[in-house]
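Yeah, one chain of the complex is gone here, protein chain that is, but the others are all in their spots.
Here the chain labels run A, B and C in written order, and each chain numbers its own residues starting at 1.
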Amino acid sequence: MRRWIRPALIGLAIILAILAPVGQGNYITYVLTSWLIFSIAAMGLNLTLGYAGQISLAQASFMAIGGYTTALLTLAGWHWMLALPVALSFCFVVGLMLGYPALRVKGHFLAFVTLAFNTLVFLILRNEEWLTGGNYGLVGMPRPDFGLFSTMKQHHFYYFTLTITIVAAVIMWWIVRSPWGRAFKALRENPIRAESLGVDTRRLTLLAFAIGSTYGGLAGALVTPLVQFIEPASFGVAHSLRILLMVVVGGAGFFFGPFLGAGVVIILPEFLRFTEGYYLIIYAALVIVMLVFTPKGLIGLGALLRDRFWGKRVARGDLKQGAQLK
Amino acid sequence: MYRRTILAVTTAIFAAMGAAQAQQAVKIGMVAELSGAGAPAGTNWRDGIKIAVEEINADGGILGKQVDVHEYDTQTDPQVSRAMVQKAIDEGAYAILGTIYSGSTLVNMLVAQQNEIPQFVGSEAPTIVQKGNPFVFRTSSGAQKGVPALVPYFIDTLKAKKVGIAWVNNEFGKGGRDVFAAEMEKAGVEVVADVPSEQGATDYAADVSKLKESGADAVFVYMNQEESARFLIEAKKQGLSIPLVGEVTLTEAKVIELAGNAAEGAIAHVGVTATATDIPGIAEFNEKFVAKFNRNPTHDAIKGYVGTWATKYVTEMVGEFSGAKFAEKMKNLCLNVAEHPRMLLDTCWDEAGEMSRPSFMVQVKDGKPVVIGTAAAN
Amino acid sequence: MSQFLQVLLSGLATGSIYALVAVGFTLVWQAAQTVNFAQGEFVMVPAFFVLVGTHVVGLPLWLALALALVVSVVLIGALFKKLVVEPILPSGGISLIIATMALGILLKESAKEFYGAEAQPFPAMFPTDPINIFGAVVSMQDILNLIISLGVVVLLTLFLNRTRTGRSMQAAAQNPAVAEILGVNVKRMVMYTFLINAALAALASFLITPVYLAKFSNGETLGLIAFIAAIVGGFNQIRGALVGGLLIGVLDNITATYITAEYRAALPLVLLIIVILVRPQGIMGTSEGRTV
């Protein structure tokens, strides 16, 4: 691909993101804000799953941890910008802890452990009413106010979220292109070989969970002021599954996959209203069809079409090998 | 399935050709739980509204304008519900009908309030009318009104000294449980078993066994429909022979259908019930509903129906489409059946949006809920 | 004491259904390394086939049950293997995990859209009359569920160990390459396990739905609990799944009765995490090799 195409596309995408809510009502702006927030959560899971190859079904619980921490602190009068680092650090530490099982088990076992973790978080949020408000949740969290720029208006909050998303994306981009990113990919593709080359795979596995979880926490910290109401049911296993599907549908292991995947899950239903209740059926069926024909998601599909069009074939050596080893 | 497709196609055609007509129509946003866990309640709410809208349009609409209802599905997700209320308002809704789940209503009522849009909700959690929101109105009594109406029954009729509470551990069940426990404490009745269960739970053996061992004289059962049915089945199996008393849900037609003869003898306090057929409006509604949808209406259907008609009555009393004036008019308003027959029962709202109207005590006898008493509006 | 007995018996009755679902899950895992996240929905769906048979088509119950069994075996047995597992397995385990999750959503939403969101009553195959055992009350239905589940597991074990086909299936699961050399039609054997899994799921569905009521969301918790039962008991063994299922059924009820109702749902999860971290082969499992 020519060198200028990628920066040009990214620039265009940012301009589109800036222009998207212009002239739109509050509802569309709200949906776009949700899209950005879920993109952040999916970006984190993409690091854990797409780059480092560790499946997690607990991303929504980190949104919960980030969201509740921010909510409790902002309700106690902290500014959002001060509450954020606390929430993120907390998610980082809990994420590290969730990484420990991954040192012992892989694949479906890990999927179940993380799923169990998500449900446990849900139960704690619901039952520990003295802290979390239990079933009733927490309500009335203020939106951050930056003196001249208050985010009370829906459009303002969108631009606030967009700024955070871009910062988060730049940091993520830095991580995945750094030697760490290379080591994460090595962990995914061949952990034994990576270990034999001096890569501390234990530490990397933990980091993959911790960083991915921190992004989940960031998304949660943004949900709190967006909705101004949080309750345990918004962070159940179904939501973790939803984020996982965003990553997979967009293209796990591709930097822009989460944005595309979150777009498909959050924005596409708007255009498919006419399908009424059948939307989820169609969506689930398409996910299965996609996994059969192009396991690398929509971005993978794009690359496949481009290669076919331009005549360059990328051999799926890894998959062939995987099939042989099994 | 066919009906849906035809409906979708006709809606599309009308939307295409009806631009001029749309000028004449007033939009109402029906925001409800059409999918997800709340779908049973949401679909009934929607269908009750459909009947009301047909009647209203046949009757000349509201202030001469035809009513155009737009449906928005919250997927039983509070965040989506907030987005949907926002969307309905962006698309020009004059009033919002919904939502039913309290968790959703608590979130989305903020949006309607900010935009000064009147909102009729089907939720019963006490907190909804305690937030000082002048634009939210109930279509049935909140738990803090409905549940206390039960207290005389426990104390005077059942003469209970010790009671058990079996409740579903979500915001709905917790709301009812808290009110009931507080009322019992006030009345000096001891709560000897307090048994929460998960939404969607299937195994009630432990719950019933705890209640049985507790020595309670009666049990207050506060759960959603199918949970109520499963509970009743298990209670019958273990021979739990003390009175099981619920609020609204326990004696609904669906619960009786699911629990079969295990529902026999269950008692509930209901704000409004489709089985109170000696009230002419309810009987008529019941017939229409069965004819159109081929199933019995639930109280959610009646709530949707009443909410829609209240929108018409009050708007016409105001004389224009103004959310602020509508809210002003609603304060301490009473609509009696004599002048407003489609309200089905004399109905009043206080300054907070809480509703009161006469209610019934109902018991399941021979597979049918039978009215065994009435309670005055409180 | 009678309360304890009550809780124990009820737990066993529920646990036997978990065991039935967990056994099928174990079989499929052994034969095709497929962890089926739609297993719960596999139990939810056959009940709706029966309802379509009795309510829509108007068949008598026995015929509807028989037809539902056949349809289930074809749909969630054969077609599941052909259309989902076979094409996706080569892409790796994570792809298959996600595909079966999507399948779960597909089945759930389909049941809801095509049959209805509300729970439906389901005809009981056995009398529900209560039986008093030393102060504990169980129904005939509970006892028969327990007996049938145990019986099926025993029959299945005998089939796998005593018949030629059963032994071929075991060989195919343990070492496909060697089995192939020995003349076993591995593909067919793997297919058999999928068919058996579907049949077990259908059976569980018929036994449990009179109690659970037919509802599109029934699979959500059931599937998860069955997995946990399989893992806790030992992923490699049929008897492990049986023990795991009964254990979870009983412990769940004991927790709810004597310890905490609020955190009742946490018990199987904590058990799962402990077992995976401390004894990943499960209570009954052996650490190496796969045996049926």
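Everything that follows uses one rule, which is that contacts are C-beta pairs under 8 Å (C-beta built on N, C-alpha and C of every residue); 3 or more make two chains touch, one makes a residue touch a chain.
Definition applied: contacts and distances are computed from a predicted model.
> For the complex's missing chain, which UniProt name, "Multicomponent Na+:H+ antiporter subunit B", "ABC transporter ATP-binding protein", "Quinol:cytochrome c oxidoreductase membrane protein" or "Sarcosine oxidase subunit gamma"?
Matching "Multicomponent Na+:H+ antiporter subunit B", "ABC transporter ATP-binding protein", "Quinol:cytochrome c oxidoreductase membrane protein" or "Sarcosine oxidase subunit gamma" to the record, the invisible chain is "ABC transporter ATP-binding protein".
> For the unseen chain, which displayed partners does it touch in the full complex?
Missing chain, whole complex, touching shown chains: A.
> So one chain is hidden, and I want to know which residue out of A:L131, A:L197, A:L268 or A:L305 touches that hidden chain in the complete assembly.
Residue touching the chain left out of view: A:L197.
> Which is it among A:I55, A:A183, A:M246 or A:L260 that touches the chain not included here?
Touching the chain that is not displayed is residue A:A183.
> May I ask which residue of A:I175, A:A238, A:I267 or A:L304 touches the chain that does not appear here?
Answering carefully, the residue with contact to the hidden chain is A:I175.
> Would you write out the residues of chain A that touch the absent chain, in ascending order?
Where chain A meets the chain not shown: residues 175, 177-183, 185-186, 189-190, 192-201, 203, 253, 314-318, 321, 325.
Keep in mind that, in the parts below, only the chains that are shown with their structure count from here on.
> Think of each chain as a node with edges to the chains it touches; is that a line, ring, star, complete or other?
Topology of touching chains reads as complete, every chain touching all others.
> Between B-C and A-B, name the chain pair that shares the greater number of C-beta pairs in contact.
B-C
> Taking each chain's centre as the mean of its Cα atoms, which chain lies farthest from chain A?
The most distant chain relative to chain A turns out to be B.
> Nearest whole angstrom, what separates the Cα centre of chain A from the Cα centre of chain C?
One centre to the other, that is 32 Å.
> Residues touching two or more other chains, restricted to chain C: which are they?
Residues 112, 262, 265.
> What are the residues of chain B that contact at least two other chains?
Only 35, 169 qualify.
> Considering the complex alone, what residue numbers of chain A touch chain B?
25-28, 30-31, 34, 126, 134-137, 139, 223, 227-229, 231, 233-234, 274, 276-277, 280
> For chain C, which residues are in contact with chain B within the complex?
Interface residues on chain C, with respect to chain B: 3, 6-7, 10-11, 14, 112, 114, 117-121, 128, 130, 137-139, 211-213, 215, 217-218, 220-222, 252-254, 256-257, 261-262, 264-265.
> Show which residues of chain B lie in contact with chain C when the two form their complex.
1, 35, 37, 39-40, 43, 169, 195-198, 200, 202-203, 205-207, 209-210, 212-213, 225-226, 229-230, 233, 237-239, 254, 257-258, 260
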